[in-house]
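Yeah, one chain of the complex is gone here, protein chain that is, but the others are all in their spots.
In this document, chain identifiers A, B and C correspond to the written order of the chains, with residue numbering beginning at 1 in each.
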């Protein structure tokens, strides 16, 4: 049975030192700190974890470390996308062995023009067939140049091992059509903080949003307030969350998220090359956006 | 000193059986057959080699096998792009140890919006600094969603270990500007068969074009006739080569190239998932385009 | 003072006979029918009015006719975009003379790459300077290939004759940033039905949405229920409205809107060439989407 997918799951960053080596102690400290908020779980090896920049050995290490620290009742989602179907299956098996609860499988995208619905269907179906754990289809057209159609997702939703999808397109009409066409047990997780509340209103079950790594309390509060039915307060919280949410994604990407984490008391640090760290002026912009959003001060609930 | 980069270098396909396992005997047979034409060398682990679908172990095996069969005076180019700068450097070192002459390094592309000229410069410069062999920058925007600017290439051309670039954009104005801004020893290799002759006329030194894997004689003939100065005959050959060149790339991609190789007596076979093999109708289209181009019959020179 | 811009304003279609001549009687009948719902006004000469296909003479005729039938307390918005600043000013003056309340001015877009923020600022500022009536900036990137930035809109919002904007991008983050950066009196009208409620929640004041031409009662109901604070019922209405809203825009465009109008008792008819009317199968799709949405039957409130 699929672990709980309702709620907020930060796609966590990977801490590196100035030479690009993983700082495993910092990784652990961040995990311990995230465990203090009402997060439903975590995502490791996502885009924000700079997964494309990690070796296989490093990836498995991070999964092990995360599993050791994420409580059993929380859901450990692990990024597992690969261009090749067979390599994807191989990797999903490895992370399942290490205790991952759910595999987050991005669309293959190198040969964009050939990634038709038929190709993508063949890929996800084969991965689901051989996966020991439930999978989430991960759609992030801004990175992949590939977009999943509602009819593709509809077909995939009939596989019992495909638990749902993470959609980072930010397209509410696409999400609405997917929710209309898929069974109730098929879960939609939002991947873009600025559309978190509207997606929840439409029927999404939660979010895997970068900002939750820097502002876990505020992101969880938004979700909980919505779940309790106080949509107007949720809208006010969304308004406050949107600018920080945009600054750690659209504006500055992973280096921005890491700067924001530094600001909020987590360890962020520098990204791996070819990502460049923020310069001083960019860091000041992050700080200023967070300040204006009123999230730098301790928040009373 | 950089090995010769003038001439035609097919980016060779990787043969798989129906279950997706590498058929190393077929790989060798294809290599032996290509050695009979006047090719200047070969490219392994390129896009057409389904490089994104190979494990590291498989990649190194193919480099070894290729080096064992490609004559020493010919140039062995090896695809070596990675998203991460450090993983790219690590891999370039490994293929250099196995006898690769030149590393073909694609642009990182996952975080497209952050792949600015500064990021790409940092990446290629660092790889070149640590590479034991010369590198070629590989620009293929149709797959990566990232395009290299002329000013980026101009800056990179001052690194003595950056021997040139492969450009698959098909943009003659971009290539013209790059040739104008870079020193004479900086080599431009074309990556799209339908613009092979115009690029040669502009100053490109050769081509890494998929069609050369299926039609080596005709592609080499075009290059040689051009080099001898008979541009009008070269134009006639280009006209004949363009439709087959398009059918194995834009129209049908790698599965199309493999079908064309089967047609021409090489071993093509099926691609790995998520690429789907051509169906019968698509195969018939390939055959018909090759027939109309008059390349199915034995060619007298 | 700007007329009321809160509420729902259908961008109305232009009825043609089979030879493409305007059917002015049908235009009047449609206007009379729309007047029975709680619409805040109407938009003539919008994209859905096939404005790019009308002669200047026809355009002025439609404005006259609309003004004669739209009650004085309702707001008559008139599409007035032109590629050229001077021609735009000239046209805005003409429609103001005919009684238009607000001019809806689309971004010039022919020389896309030159339509920088500076160019667009110069255009809109000059038009606003010379316009006798308030204007709305109209952003519709799917048609124009040009997108207005939040900082452009922020600068334009300081002109007292620029009352607000219509945004059809469907981008909630863009709208949120615009609302954050502009004064309270600057109005944001939504141009895409599937994001109507989320935009209202964010602070939009109303919508200019195609579906309101076919389903005025349901669109107005959504707005009113939201305005009364019953967001949950509004969400249910949004869910019902989204598929019809998509079918008359993304899926089938203006020909789809006209088919839907025929279905709902308005006169839709055929579009002008080069738009092609829906074929029978496409019309059946429209009917089926409307049927499934439960909007074909009389709705009790």
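A few notes on this one:
One rule holds for everything that comes next: a residue touches a chain if its C-beta (ideal position, glycine included) is under 8 Å from a C-beta of that chain, and two chains touch if they have at least 3 such contacts.
In this text, all values refer to a predicted model and were calculated from it rather than measured experimentally.
Put simply, the missing chain touches B, C once the whole complex is considered.
Touching the chain that is not shown, out of C:20, C:132 or C:229: C:20 (per the contact rule at the top). The chain that is not drawn here is touched, among residues C:52, C:132, C:265 or C:294, by C:52. Here the missing chain is touched by one residue of B:132, B:173 or B:294, and it is B:173.
Of the listed residues B:56, B:118 or B:239, the one in contact with the hidden chain in the full complex is B:239.
By the touch definition given at the top, subunit B reaches the unshown chain through residues 170-173, 176-177, 180, 192, 194-195, 197-198, 201-202, 229, 231-232, 235, 238-239, 242-243, 246, 250.
Within the complete assembly, residues 20, 47, 52-55, 83-87, 108, 110-115, 118-120, 122-123, 126, 142-143, 145, 250, 253-255, 272-276 of subunit C touch the chain that is not shown.
In the analysis below, only the chains that are shown with their structure count from here on.
Shown here, the protein chains touch in a chain-like sequence that does not close on itself. Nearest to the global CA centroid, when each chain is reduced to the mean of its CA atoms, is chain A. Centre-to-centre, using mean CA coordinates, subunit A is 36 Å away from subunit C. In whole angstrom, the spacing between the mean C-alpha positions of subunit B and subunit C is 50. Within subunit B, not a single residue touches two or more of the remaining chains.
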